[in-house]
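One chain of protein is taken out of this complex; the other chains stay put.
Let's turn to chain A:
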Amino acid sequence: MNSTREIITLQFGHYSNFIGTHFWNLQEASFTYDENSKPLEICHDVLYREGVNLKGEVTYTPRMLCVDLKNSFYQLPDVHRGLYDLNCSNIDEEILNCSTTIQTIQEEKIPSNEFFSDLAKQELSIDDGDEKINIAEKVYNLDNDVKIWSDFLKARFHPRTITSIDEYKHNDSSNEFNNFSQGLTLWDSYKMKEIWTDNLRLYAEECDYLQGFHISMDSLNGFGGLACKALEYLKDEYSNKNIIAMPVMSDNYILEDENCELRAVNTSLLFSSLFDHSNMFVPLTTSSGGWTKSQNHLDLDYLSYKNNLDYHSSAILASAIDTFTLGYRSRSDNDSMQNMCTRLTPLGRKAVSASIQLPLGFESKSNLLDYLQNAKLPLWQPISPHCTTERSVAQTIVMRGITESMLYSNNLIRDSKNPSHHCTSASALLKLFISFCDHVRMTEVHAFDSSLETIAPFPNIFAQSINQHGFVESFSRSSTSVVAKSTAISGLHNSNSMRDMFIALKDDSSKVKGSKLSHMFNYGIDVMDYKETIENLLVLNGLFLLTYTQRFYLNYFRIMDTSKNWKTVSLLVCVFAMVREIRPIEPFFTSFLRSMNFTLDQINEEIYAVGTYSCLVLAVVIFLITDYFRYKPLIIADGIAGILTYALLLGTPSLYRVQMEQVFFGFFYSSEVAFTTYLYAKVDDKQYYQKITSLVKASMLFGRFLSGFIAQTIVSTHLLNEFLSPDDPFCITSRSNAPISNFRGGFRCKNEYPWCIIKFKFLRNLSKTRKIASTSFVTLWSLVLPKVEHSLYFHRNKELTLNNKLQQPIGVIIDDNISNNVPRTSKVNKFKEVKQMLFDDFQSAYKNTYVVKKCFWWIVAVVGHIIEHLITLSSLSLIRFQRIFKFYGKM
């Protein structure tokens, strides 16, 4: 579409306005008033509106609404007047209407700083033809003069732009506006709910193709709450528009511990609401701590700024915003806000971190290729709290100030095989470079010729080695010259390190004690609400943890970080396999049953037979079931069967019960196939198959060894007799963590392993029933039981909620993927296909000599194991021995 896609900017809070002021000043600086110059790359109409004042003059003002506290900005200096003021002739008429005399009181003028007095002089000089003061070339030092944002505001605003809140005063320590819920309440005031929304509507009414909103808010104080309500309103009224939210955190606040907690609470409340109401949100700060005190600040090579000065830090953030939004503000129109949002927020991961490099350490007369080859990595520094820019899933990089002529040096000998020698644009070269040095899957790169216009009132923060055009020079800049332009690179990254931010935020905000919160709850936030928010953060957290899984089925991202992945999977499966094998009762099972008053005949013919046959039948079935249900349910069922096996043995089991137990045991035994195949399914790369197979086998054998060892130790040492007083109820509590869960055949680890606490509580009057049995047996038996519940259970609730949250954003893509892998056919066809495939596999498998050989050795090994096993049952008769032997042989 060729038309302008308008954006409305909303600013809430003092620091946001600091950033906003720099931002609008930067915009204003990039205007050209020369009709003959070539059209600008940047389309200012996206952010600005054209209007007519009552005098009929054309005005050009930002399409922006900002909110700040009373006294946080002065009556804007004289230069701002006049845009919409009327002549005073009407007032005289009004005076005539009143019959009383009028007294005039003139307010004392606020002394303006050096910059503004020059600006006023310049304006006068245009009228008088006096000598001009060139503001663009003069060096200003406003560091001490700037206290509030209107002190360096050059841009002119429409009268409806500024809303001042009368309820609270700026820097008023007796009545601070530092609480999220204060903001929520404030929304109901007439000024916000009626006037502000009406002003917004008037802006929106003017737009032909409103594409969305930029909304920045102070996240550490009450403005978060206010912005939150405003977002709700936007969602309601302008439902289909994109909203990019930028919670900003100043690096300059009085560091008190109590406030620190409050800030964390405010931020977490805000973030969780942003998750619901915005399309994307980018936390911005120059301090790596964000809401907490931190020693680490943004450190850029060619910048020397004071981090405790809002005037400086906001300039950097404003440059970043100006740069990373260029993609959809340019005239070339190759991107839109919606595209960027969708690209950067896959699967509902709405939190995005930002980064900047200002200026690039680009030497004058150098070229981009050389610069990139010698550049120190990473090219950019993060400006989001607790974030790094590594491990990104998707990113957008915007570079500015590098023109096409700076791509290569003139005497470059072009190597036809080197792709980097044949890029036609800066963006192509940069993209190529990023694809070589970074593993980020989705990178969108933009490059623009126009550089950042850093003339006053942009603070003078550049290093001495930067020349007037923003390039590195070997000699230092003279003290009378200003850096008028600067190169910059800025990016948005959807990286896994956002997770660190959420974890830190969650930790900090859940630390807060209830008593301290009570202050908050005075203003209408519920304890329940708050807890929910913390939970919500956990979910956000979960979203960012998901990525390992996503890499599996989302080849969309072309992520194959298998080197890390197979290790985790196999480790988890190994642990599972090992614990599963610890069944100390097994070697002594026959003697245990004997003690239960079963005869040997019964044991061999009615009990063991059931087990063996069920094992045979289930082995075949389970393989298919496993495949159909995609492993995971089977693994769980396996665990449950394990528990049931031993639960059934509690008390004095009847024959029927023991038989049932044997069926479950068969199931338990044969579903071994489930987790081994699970492992193969999980790890894609075939090169690891041997490794993991041997690992799992080893851990199983180790488990078996442990179980035998424990059993034998206990039996021979009568250990349990010592601490089991016969008449006591015996209570066993055991927990086993099961870090495996499954989501649509996928695999996920969770930060918090669902603990599974199973309480086996059995009352057993040992002395009465056990007198017949040998003491050693009792010991063994009771010990065995606690060992059983090594199986997995899941805290289903938690997982469900998580799933629900996830389902929605993932849905589309996953469905798509699944349908790609398995062509959608009717069920009947599917079964046919499966049958065919099975048959094919069967054939090919048995033709393969390796497989046949393996089968042979396996049989021998198993038989050996059985023999050894049976020998332990010393009292078996030979015939039965043979029968069973035969049976195993057949298998």
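In this section, contacts are C-beta pairs under 8 Å (C-beta built on N, C-alpha and C of every residue); 3 or more make two chains touch, one makes a residue touch a chain; residues count from 1.
To be clear about the criterion, contacts and distances are computed from a predicted model.
Remark: of the listed names "Cytoplasmic tRNA 2-thiolation protein 1", "T-complex protein 1 subunit zeta", "ADP ribosylation factor" or "Mitochondrial 37S ribosomal protein nam9", the one matching the undisplayed chain in UniProt is "T-complex protein 1 subunit zeta".
The hidden chain makes contact, of the residues A:S239, A:Q295 or A:S416, with A:S239. Of the candidate positions A:T342, A:S366, A:S435 or A:S510, contact with the unshown chain belongs to A:T342.
The residue touching the chain not shown here, chosen from A:C43, A:A120, A:A204 or A:L655, is A:A204. By the touch definition given at the top, chain A reaches the unshown chain through residues 3, 51-54, 56, 59, 86, 90-91, 93-94, 97-99, 174-175, 185, 198, 201-202, 204-210, 237, 239-242, 338, 342, 519, 522-523, 808-809, 812, 816.
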